[in-house]
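One protein chain omitted, others in place.
So, chain A:
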Amino acid sequence: IQEDHKLSASELEGKYGTNINKGLSSARAAELLARDGLNSLTPPKATPEIVKFLKQMVGGFSILLWVGAVFSWISSGIQIAQGADSPFDNLYLGVVLALVVILTGIFAYYQEAKSTNIMASFSKMVPQQALVIRDGEKKELPAEQLVIGDIVEIKGGDRIPADIRLIAAQGCKVDNSSLTGESEPQPRSCEFTHDNPLETRNIAFYSTTCVEGTATGVVINTGDRTVIGRIASLASGVGNEKTPIAIEIEHFVYLVAGVAVSIGVLFFIISVSMRYKILDSIIFLIGIIVANVPEGLLATVTVSLSLTAKRMAKKNCLVKNLEAVETLGSTSIICSDKTGTLTQNRMTVAHLWFDNQIYSADTSEDQTTQPFDQSSPTWTALSKIVALCNRAEFRPGQEGIPIMKRVVVGDASETALLKFSEVLLGDVMSIRAQNKKVAEIPFNSTNKFQLSIHETDDANDKCYLLVMKGAPERILERCSTIMINGKEEPLDSEKAEAFQTAYMELGGMGERVLGFCHLYLPENEFPDTYSFDTDAMNFPTSNLCFVGLLSMIDPPRSTVPDAVSKCRSAGIKVIMVTGDHPITAKAIARSVGIISATSETVEDIAKRLNIPVERVNRREATAAVVNGMELKDMSLQELDEILCNHSEIVFARTSPQQKLIIVEGCQRQGAVVAVTGDGVNDSPALKKADIGIAMGIAGSDAAKNAADMVLLDDNFASIVTGVEEGRLIFDNLKKTIAYTLTKNIAELCPFLIYIIASIPLPIGTITILFIDLGTDIIPSVALAYEKAESDIMNRRPRNKQKDRLVNQQLAVYSYLQIGIMQSVGAFVTYFTVYAEQGFLPLTLLGVRVDWENSAINDFEDSYGQQWTKYQRTYLQWTGYTAFFVSITIQQVADLIIRKTRRNSIFQQGLFRNKVIWVGIFSQIGIALILTYGLGHVTALNFTPLR
């Protein structure tokens, strides 16, 4: 913790060896730059590309295939040494296996690089300039060049280039939201106001922005030593959790590799004990491994994920990390920000009170009219005040743009009022022109009102109109009458009571309430030559006529309630985490359904039953609004209890640091947590979360860096769309894997039966690779295009422990049911081919040794014909081809049954996913090309079939 904020200017000069007027000398600055390094944040350490590439080469099944390839080469080496006839078969096989690994590796690497590139473009910032005093001169320097002791000048709109202790300031305000999450601009001056350097007014922090005013200061920290730099390194210290899908795929790889290796070793032992040669046994081992490993699957998974990522990008979810796609689907808790995510991040008039009645205004995103009753003359008066007593203006040249989208110069509530009146009254600027402003007192925090005096647009009426708006209770104090139905009536206690009730009601809805009043100045006292003096206040500011109240809120986005209810039916808990006031937070939570209409908080129950809060049974309350101050004093157990017992939770007045605590609490419940965030100080929470979601519009670069996903439109509803996509991809991956695993049995069985029953080999290793990487690839990718099944958003999020990507059910169904059926089918084809060529099924059993003996060239079939070795081999290849075609055709059927998991095929529709049909036709096409087109290339072991 630094003490710089407590030092006086001259002490600072001493400490940093600088001069407040002249700054550092260039030489000294260069020296410091050399010592401290550039004033920039060290980017997180990137893994070298080559390491990433090698990882792809040895990850997953690759290692198994490498082993296969090495075994092939070894056995081919031995065969060459022994001078066997066809030593190159195994050499080819090894090369093919190596190629498969390298190609899939390159592919996966390319996919990953592509998705990283999208993000890389994000993190590139425009080089920042800073105005520095050095050698007594003002210079524009790149902010990177700043060193401690430099004197910098900042003005409204600048980003603060380093941590700065201010030594001079005029009306300076900074937006610290990226650091602390507070969205209100903070005033900055050169006085020391607080012991805590984070709270004191005389320090401005790196990466925050100066909203208005100017300031001069001494640089006290640069680069990674700045406060933000320390937070950033804190964020990189929070370990990156493995994504659920990565865990799932790892689990799957272990499972399949385990099966492959154990079956392989088992049969290696069996074949050795059956007195096969060791060399042959090794070749069987390779065959079994190749048959068992779904070579194309990991590539398919990557493609499916990136397809989904693309689809999500279209829906405004930009996914940085492909695997995050699925994580979103398994999300069980979403911790969402309020402002901007659930709400429109724009003050809008929500309610009006005049004529003793509350009216609701339309708060949707694209309002063009307002539905409430506007016939009362009170409304006419009120609308005039709203239009006139307002300093906000539209930026010129926006005539074509819808009112709600126009850019306004002015603060949030004035903007809301301006747009509101523009919608209702039409051209506000011309109304103001017709009612010329003659005097004005802007709003300030002492008097809490804003006042202006106008000429009226009525040419016959020469009196001035005084209009005023401000905090309702302050306005009411100044009024003696109140306008009801256009008539001024004295403000008696009954009417004041009505005002109080309305004020409380609107305030209770979490809305910011403003009061409006006016006064027509008598013409005799204030002739049109009268000179108004706002300092002397030579006009009345009391005994005014109260006209009405307007209340404003940052309204929820219109798509959010629907999205929240979707989450609810999908079993996802939505927790609101906001820095806002509990009342506002609760009101918004209620209006979007985070707190449902029927549920109550402890306080609500207490109020209803009229008992103290302490006596309420906490279990009865389904909802909870937790204040940040309460949270601070809570033990972890208490927090866990809240998270457990309440299904609807709002955290209000929370600091971004507390967000991390909340996320960790949720994770302790075993939940998969998605967190939204925009500020720099959200980045630890974003990193900690299973999936961090940064806001694309409001988000800081640090948040975007720490997040796994970026919401381009900052809209909560997009998260829900993302969840749907994530669940869909999980479902579809399940389908893909089930589809891919099925044929592995049909590829494995031939080897097992070959070893046990000694029949001619039904399918060759290379042929297997052609299925895995040829015919089956496109169909399995096509499953990624499968539409969602009807219940996708109605089931609970999957349980990380129980609901695995590859569970027993899926494996058993694929392997032991469909897989076995496929094998039986393929064997029928195999036996048919041999029988039709003269070898009846029973004669095939046990012939392997003679069949493969190249010295036997008069091998007799069931009909007395004699075959040479090559003729037999050729027949064997025909068998391979038939087996291959048989599996391919059965995979078409398999593809169709895999289209659905829960729905019936007719519900899902056979033709809704056109890509499936592309898959089927490609499958058949590739099979035809392989059998008939390439049937004469020996190395491929295909032969034309009849």
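One rule holds for everything that comes next: a residue touches a chain if its C-beta (ideal position, glycine included) is under 8 Å from a C-beta of that chain, and two chains touch if they have at least 3 such contacts; residues count from 1.
We take it that contacts and distances are computed from a predicted model.
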Legend entry - Name per UniProt, for the chain absent here [options: "thioredoxin-disulfide reductase (NADPH)", "Sodium/potassium-transporting ATPase subunit beta", "NADH dehydrogenase subunit 11" or "General transcription and DNA repair factor IIH helicase subunit XPD"]: "Sodium/potassium-transporting ATPase subunit beta"
Legend entry - Touch criterion as defined above, residue of A:34, A:81 or A:855 at the omitted chain: A:855
Inset, instruction - Check the options A:265, A:537, A:629 or A:824 and report the residue that touches the missing chain. - result: A:824
Legend entry - Touch criterion as defined above, residue of A:315, A:787 or A:869 at the omitted chain: A:869
Legend entry - Sole residue of A:407, A:697 or A:816 that reaches the chain not shown, by the stated touch rule: A:816
Inset, instruction - Write the list of chain A residues that the hidden chain touches. - result: 816-817, 820-821, 824, 827-828, 831-832, 835-838, 840-841, 855-858, 860-871, 874-875, 878, 938, 946
